[in-house]
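Only one protein chain is missing from this complex, and each of the others stays in its spot.
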Amino acid sequence: MTVAHDSRAQRALETVAAWLLAVLWALPLLYAAWAAFHDSGDSARFDLAAPLTWKNFVYVWGAAPFPTYFLNTFLLVTLIIVVQFTLSTLAGYAFARFRFPGRDLMFVLVLLQLMIMPDVLIVENYRTLNAMGLIDTIVAIGMPYFGSAFGIFLMRQTFKAIPRELDDAARIEGAGSLLTLWKVYVPLAKPVYLAYGLVSVSYHWNNFLWPLIVTNSVSSRPLTVGLQIFSSGDQGIDWSIITAATLLSAGPLLVAFLLFQRQFVQSFLRAGIR
Amino acid sequence: MNDRNAANDDLASPWVGWGLFLPAAAFLAVFTYYPALATLYHSFFSNEKAGRPARFVGLDNYAAMIDDPIFWQALKNNGWFALGTIPASIALAIVMALLVNRALPGRALVRMSYFAPTILAMVAVANIWLFIFAPQIGLMNQIVGALGGMPHNWLGQPDTALASVTAVAIWKEAGFFMIFYLAALQNMPANLAEAAAIEGASRWYYFWKVTFPLLMPTTLFVLVNAVVNAFRMVDHIIIMTKGGPDNATMLLLYYVYETGFKYWDTTYAAAMSMVLLVILAVVAVGQFVILDRRTHYR
Partner (left out) sequence: MKRTFRSLMIAATAVAAVAAALPARAVEISFYYPVAVSGPLTKIIEGLAADFEKANPDIKVKPVYSGNYGETLAKALTANKSGQPPQVAVLVASDALTLIDEDAVVAVDDFVKTPSDKAWLSGFFPAFMMNGRYEGKTYGVPFQRSTQVLYWNKAAFRDAGLDPSKPPQNWEELVEFGKKLTVRDASGQVTRWGLLVPSGVTSHWFLQGFTTPNKAVLTNEAGTETFLAGAGVVESLQYWVDLSRKHKVMPEGIIDTGTAPKEFIEGRAAMMHHSTGNLTNVKNNAKFEFGVAMLPARKGRGSATGGGSIYIFKKSSPEQREAAFKFVKWMTSAEQAARWSIETGYVAPRQDAWDLPVMKKYAQDFPPAAVALEQLPFCVAEFSTHDGPRTTKALEDAIEAAITGNKTPQKALTDAQAEATRILRTWKK
């Protein structure tokens, strides 16, 4: 959407501005990388001759059960994605294509949840999960998020946009509602699922407060809580170690984004989220 | 919302719709609506301790809240925090989207740089920024010193602490909103731009009169996220300042967390949670009503 009579100077200026902003934005990460790859003593100074080292990462990997934390986080986001997709798809379909008593009221209530995040209700949710005996499990971390207003809203909008002729075509073939959902709606909504999935994974991979409250032991602890527990000595913080731990735990997502950057952005574009 | 073809709906019994909605509804009910009501209920009781069971105290917790200077400080701080993060991150997001939307040498790298903070956990980000803000050895003071300014104790002085944590939040959020704006920009019809060019419209004029209004739906969506985040984001407080110094960075949700899980005064925490819920609900209604009127849909 460039306007035709852009002057060369203007474009050059914009390029410089874009780059300056990019460097500014990347500075914290670059700083962290500097500290992580250098010895503790060299971390705060910028002596280019100072030797690079892997030892911080080695130490971090051995000092806390990061492999377990990785596994827990992976299981957690997988569980959440699967359940959220299923429930949101069914509910979105119901709102988009079915008439049932109280539907509009229900939709308003769903929209309300968009504003009320589970974080605000930690005390009560803790009580509920305690009563269910699920404290300190991965399932407990995910449960408050299984019902996702964002997901329902997204799927409803997406399904509504699908032309009804496809419905009719499916019915002529003899398909019932659920089969139509599976064969027609779901495939057409793939880009939306991708976008939703990416948003959800990003959110839950990085969720901290609720998992902190609800987990006690290593067997259920996700990466964020593990990282924080690792970094929070009351005395003598060692920045090289902490930045190494930070990069280690952020690594997978960063790499994934590097590799899938184009797809990520494309999926948002195709989903036409507006 | 009129369904042109009602045939589909009539064939299935109305309960199929409910059946499809039920699983999601069940989880929403148990983990959103029930806790909200339970919070309201518990806020009317006193706190349970060894040898002192909880008893009904009516509005006592709310009265204590009104008398609590830390609560008001938290509310005020949250207001400033919201005011600081929301316009700035949205404006930056639009700027970033505009910059990255055109052909740019190294565009992929620039885009990644803007978006990277979003992928990181706030927990990770906060530790890095703690290091950056360290008064003696941190990057911020090194840069400020190099530029000839006075080094500050960014997180350790009340007048700079809130601004510092706000900066961290903006840094984290802007890239995330940028993606949504990028998507919207790419979906804009090219002929609009051509028409404006033919008319001889300036870029600034074009932006304000055409682009920005067309981005309103995105802005609404982003605004919802931004407002919720302004009240939800406390991870950086937990790590960087713990609400200090002297409550300069105390935010409402953090105070709820501290009260509920450090002082174990769960009923007082419930009372404050209610306030948080009401604020979010009011903002939700307000946003939809006000912005809905000004949104141009195609």
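We just call them A and B in the order they show up, numbering each chain from 1.
Throughout what follows, a residue touches a chain if its C-beta (ideal position, glycine included) is under 8 Å from a C-beta of that chain, and two chains touch if they have at least 3 such contacts.
Only a predicted model underlies this, so the values are computations on that prediction, with no experimental measurement involved.
K.L.:
With respect to the chain omitted from the figure, which of B:Pro14, B:Pro135 or B:Pro217 is a touching residue?
P.N.:
B:Pro135
K.L.:
One chain isn't shown here. Among B:Gln157, B:Asn187 or B:Gln287, which residue touches it?
P.N.:
Here the residue in touch with the unshown chain is B:Gln157.
K.L.:
To test your reading of the contact rule: which positions on chain A touch the chain that is missing from view?
P.N.:
Listed in rising order, the touching residues are 40-41, 44, 59, 63-64, 126, 130, 135-136, 212-213, 216-218, 228-229, 232-239, 241.
K.L.:
On chain B, what residues meet the omitted chain?
P.N.:
These residues of chain B touch the chain that is not shown: 49-51, 130, 134-137, 145, 151-153, 155-158, 242, 244-247, 261-264.
In this text, only the chains that are shown with their structure count from here on.
K.L.:
Using the touch definition up top, name the residues of chain B that touch chain A in the complex.
P.N.:
Residues of chain B touching chain A: 1, 3-6, 8-9, 12, 14-21, 23-36, 38-39, 42, 95-96, 99-102, 104-106, 108-125, 127-129, 131-132, 137-139, 171, 175, 179-180, 182-188, 190, 192-194, 196-197, 201, 203, 206, 211, 217-218, 221, 224, 227-228, 231-232, 234-235, 238-239, 253, 256-257, 260-261, 266, 269-270, 273, 276-277, 280-281, 283-284.
K.L.:
Write out the stretch or stretches of chain A touching chain B in their complex.
P.N.:
So the residues of chain A touching chain B come out as 1-6, 11, 14-15, 17-19, 21-23, 25-29, 31-32, 35, 44, 86-88, 90-91, 93-95, 97-101, 103-104, 106, 109-125, 127-128, 143-149, 152, 164, 167, 171, 177, 202, 205-206, 208-209, 213, 223-224, 227-228, 231-232, 239, 242-243, 246, 249-250, 253-254, 257-258, 261-262, 264-265, 268-269, 271-274.
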